[in-house]
Structures are given as C-alpha cells and as structure tokens.
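So the structure is just underneath, and the comments pick up after that.
Omission of a single protein chain aside, the complex is shown with its protein chains in their original locations.
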Amino acid sequence: MSNKKHIKMTVNGEEQEFLAEPRELLIHTLRERLNITGPHIGCETSHCGACTVTLNGKSVKSCTVFVAQADGADITTIEGLGNPDSLHVLQESFKEHHGLQCGFCTPGMITRASKLLEENPNPTEEDVRFGMAGNICRCTGYQNIVKSILAAASEMNAAKEAAE
Amino acid sequence: MIPAAFEYYRPKDMAGVLSVLQEHGDDARVLAGGHSLIPMMKLRMAEVPHLIDLQDVEGLGGISVDGDTVRIGAMTTQHDIIDNAALAAAAPIMREASLQIADPQVRYMGTVGGNVANGDPGNDMPGLMQCLDATFTLVGPDGERTVEARDFYEAAYMTDREDDEILTAVSFKAPKGGYAYEKQKRKIGDYATAAAAVLITKTDGKCSAASIAMTNLSDTPIWSEAAAEALVGTSLDDAAIAAAVAAMLGDIDPTDDNRGPVEFKRHAASIILRRAIETAWSRA
Partner (left out) sequence: MNKELTREERADALGGMGCKRKRVEDARFTQGKGNYVDDIKLPGMLQGDFVRSPYAHAKIVSIDASAALALDGVVAVLTAEDLAPLGLHWMPTLAGDKQMVLADGKVLFQGQEVAFVVAKDRYIAADAVELVEVEYEELPVLTDPFAAMESDVVLREDLLGEGGSLPDGAHGPRKHHNHIFTWEVGEKDATEQVLQEADVVAEEMVYYHRTHPCPLETCGCVASMDKVNGKLTLHGTFQAPHAIRTVVSLISGIEEHNIRVISPDIGGGFGNKVGAYPGYVCSVVASIVTGVPVKWVEDRMENLMTTAFARDYWMKGKISATKEGKITGLWCHTTADHGGFDACADPTKFPAGFMNICTGSYDIPTAYLAVDGVYTNKAPGGVSYRCSFRVTEAAYFIERMIEILAIELNMDAAELRRINFIKKEQFPYQSALGWEYDSGDYHTAWDKALKAVDYDGLRAEQAQRVEDYKAGKTRKLMGIGLTHFTEIVGAGPVKNCDILGLGMFDSCEIRIHPTGSAIARLGTISQGQGHATTFAQILATEIGLPADSITIEEGDTDTAPYGLGTYGSRSTPVAGAATAMAGRKIRAKAQMIAAYLLEVHDDDVEFDVDRFVVKGAPEKFKTMKEIAFAAYNQAIPGIEPGLEAVSYYDPPNMTYPFGAYVCVMDIDVDTGVTEIRRFYALDDCGTRINPMIIEGQVHGGLTEALAVALGQEIAYDDMGNVKTGTLMDFFLPTAWEVPNYETDHTVTPSPHHPIGAKGVGESPHVGGVPCFSNAVNDAFRAFGLRHTHMPHDHWRIWKTANGLGLHG
C-alpha cells in the first residue's frame, strides 16, 4: 500500500528494519514478517493475552499495538526467553508442573510471567492470580499455571541466593 | 479484525500535534495507549484517517506531588500510577481505582489522558476525577485552558474538548480523609456494572466534607452533589447513608446491557455506594 513507513526495532536482541504500513499490527509484524510465531492471536480485542510480548520493559498485548508505535522499540517474545540448550526457569517449570495443555496460550503466559516475576520476585498465590489475569487459558483451569509460576519464583530466588 | 489504513504521525512536540489536528479536524485523532481506540479501529467502528501518536511528545508524562497539589501528565499509565509511592501517599484512591482497571498488560498501556479524554462512560478515571474535583488542562491552537472535570463530560464520547485540542494533564488537590473506590464487574477486564468513588473528611466524629461520583451508570460519569450533601454534618448513621444512596439514585440513569437490566444496576449502584461510603468512613 501507499504510505509505508520505515521501521526499526530490536526483537529478541536482533535489529530488524523494514517498510510497513503503519496500521500493521505488531502481532502480524512478528508472526508474518519476522516469522516469530510464538505469540499467538486469540481474541484480537486485548482480552486474552495470547499475543503478549515484552515491549520496552512492559508486558503488552501485541494485537493492540500498531507497528508504527513500536518503531524504535525493544521487544522480547517467548523465543527470546530461552533456547533449547538453556530454557528459562519458567519454561522448565511449566513443563514440570503441567502448566499447559494445548500450548496456545503458553508463550504469552510465560512471557507475561517472566515480567511479573521481574517486578515481584516473591509473589503470593494471590499476586500471581492477579498479575496473570490478563492472560486467558481455556485448558488448564490455571491451577497448574499458578503452581508453575510460584515454583519458578522459588527456584529463581534459590539460584539468586546461591549465587550471592 | 483489521483496521483501515491511516496516515501516522509521531510529533515530538505539541506544536506538531496541533498542526495535524488543525489541518485535519475531526479526521484526526490522538493516540495515547490505544487500548480503547485501537480495538474500535480494528472493528472498523472508529474511522481515523489521521492518527497522531503522542508517545514522543515532550512534557506529557510524569506525576508530581507538590505540597497538596497533584499533577499527572496525560501519558501517565495506570501502571505508573500504581507504582508511584508519592502519589499513593498523597491520593491513595488513585492506586485503589487503577488496580481495578482492565488487566496488567492493559494497565501498562492505558493512560490517564486517554481514560479521561475519551468520554467512554465505562472508563473509571472520569468519575474518579470528578470525585477529586480535578482540573483538566487542554492545549489548543489558542493556547492552554483549564476545565473542571465536573464540567467536562456532555454525553457518551462527547466532551468539552474541541477537536483541535488535546488534554495534557489532570491536577487536583490531594484529598484529605477517607477514601474508597468500589467497583462491581463481571470479571477482570470488564467495565463496571457499577462503580463508586467516595471521599469523606471526618471532623469531631462527623462528616465535614464528602464527594461522591459514580461510573458507568449514565452516559457520563455522575458526580452526585446531593449524595455528598446528605452525608455532611452527619455521623454516617444508617439514615444518612440511605439518604445519600437515595440522592445518588436520583442522579444516575443507567441503561440495559449484558451486565443487566436497569433495575439491577440501580440496586447494584446503591450497594456499591453504600460499601464505598462505609469503607471511606472507616478510613476517615
């Protein structure tokens, strides 16, 4: 289309540059332009959180951000949290505690949880439920998601203590 | 859900914002956090040929607490509000209300400016601002002006703001006494079925001043002067609270929707207000 804009952004540590219509939604930029398909499209009205990414240090629903708004932004998706040789503690913890079933909400869920634990390393169960309330899961009933996040918090804290 | 194409602007200063607004009139809209506007654009219920992103505009952020004067820049997010210790001390009702807005991700993006300027009756900040007797600062081609929150809202999505103006800040005196923001909603992420903002000052065991505003119970927020007056001078006995609730019910005008019929909403409003008054009084 006509009014394409030059966009620059850093995604999972890699610089990306391209031309895009400003109206392009960030979730489509990630998924279709950059082939980063971890974040998913669930509701499209900013209710479900399946598209959650970390944008300039905030948990954001990328279905409700125009690519033009993210020009210059630093973005982390599930793909940037861990890799097959070294998973993020949360990735391990979700596996360990059966914190997922169909897997569709999982990338957004873990990405959001990583930010939650960054801001609150010692959450109570209530903190986790409240802090994760922007992410909908249809399969698990949340019980094991909450368990996974609390367990990850303990593990991260133990690792921190051991390092000190 | 794909929005229609638009021209995008990201000015660095207010002059840049104003020039686009002046050129395109109501074909132009400003974008703050975007979590009200973007879904409407995606559903193609809002047509915005010219979109002005405010994120780079100087001077729109920040929370300042100076003596008893609080000023919050329009681009301040609900997350910022929740996170700000000085604000929490000066006006704890701001934090209490912000925690009840939407969900964590939306609160990282949702701004005070967007919430108050949009004119959506479902938004929580407008009622809260009326309760706090806040003043809005608007900047337009003719310079800056202020307008009282209590005079700002005309109808759903209709406010005193001109098409070529933008709302840059809200300010209010740090409230004294007890406070409460009580909200009934169906789930996280929902608008209020009924919400009440209440401030009460207690002097010698009696209510010396009060302010009450209701959310999502009319096409504008409702600051109920009569409800507050019913409390002043009393020791908030049952009769006084009942009188305040009755006065509030005289001021609201809810409509049927998926949250329930009018009858229910009026009942919920009375319960929520009663609880908010009781909580505020207990904190006064």
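Each chain carries a letter (A and B) given by its place in the written order, and its residues are counted from 1.
The rule is short, and it goes like this: contacts are C-beta pairs under 8 Å (C-beta built on N, C-alpha and C of every residue); 3 or more make two chains touch, one makes a residue touch a chain.
In this text the structure is predicted, and so the values were computed from the model without any measurement.
Engineer: Of the residues listed, A:V11, A:C48 or A:V65, which one is in contact with the missing chain?
Structural biologist: Considering all chains, including the one not shown, the answer is A:C48.
Engineer: Consider the whole complex, including the chain that is not shown, and state which of B:E7, B:D53, B:D80 or B:D103 touches that chain.
Structural biologist: Candidates B:E7, B:D53, B:D80 or B:D103; residue touching the omitted chain: B:D103.
Engineer: Counting contacts across the full complex, list the positions on chain B that touch the omitted chain.
Structural biologist: Against the left-out chain, chain B lists 1-2, 4-5, 43-44, 103, 184, 186-191, 193, 258-261, 263-264, 267-268, 271-272.
Engineer: By the contact definition given up top, give the residues of chain A that touch the hidden chain.
Structural biologist: Touching the missing chain: residues 1, 21, 23-24, 28, 31-32, 35-45, 47-48, 50, 77-79, 82-84, 87, 91, 94-96, 98, 100-107, 110, 128-130, 132-146.
Operating definition for what follows: only the chains that are shown with their structure count from here on.
Engineer: For chain A and chain B, what's the span in angstrom between their mean Cα positions?
Structural biologist: Each chain's C-alpha centroid was found; their separation is 29 Å.
Engineer: If you look only at chain B, which of its residues touch chain A in the complex?
Structural biologist: Residue positions touching the partner: 1-8, 10, 31, 34-35, 38-39, 42-43, 51, 53, 55, 79, 102-106, 108-109, 188-189.
Engineer: Considering the complex alone, what residue numbers of chain A touch chain B?
Structural biologist: Chain A reaches chain B through residues 1-3, 5, 21-23, 25, 44-47, 49, 52, 58-61, 64-66, 68-69, 71, 112, 116, 130-134.
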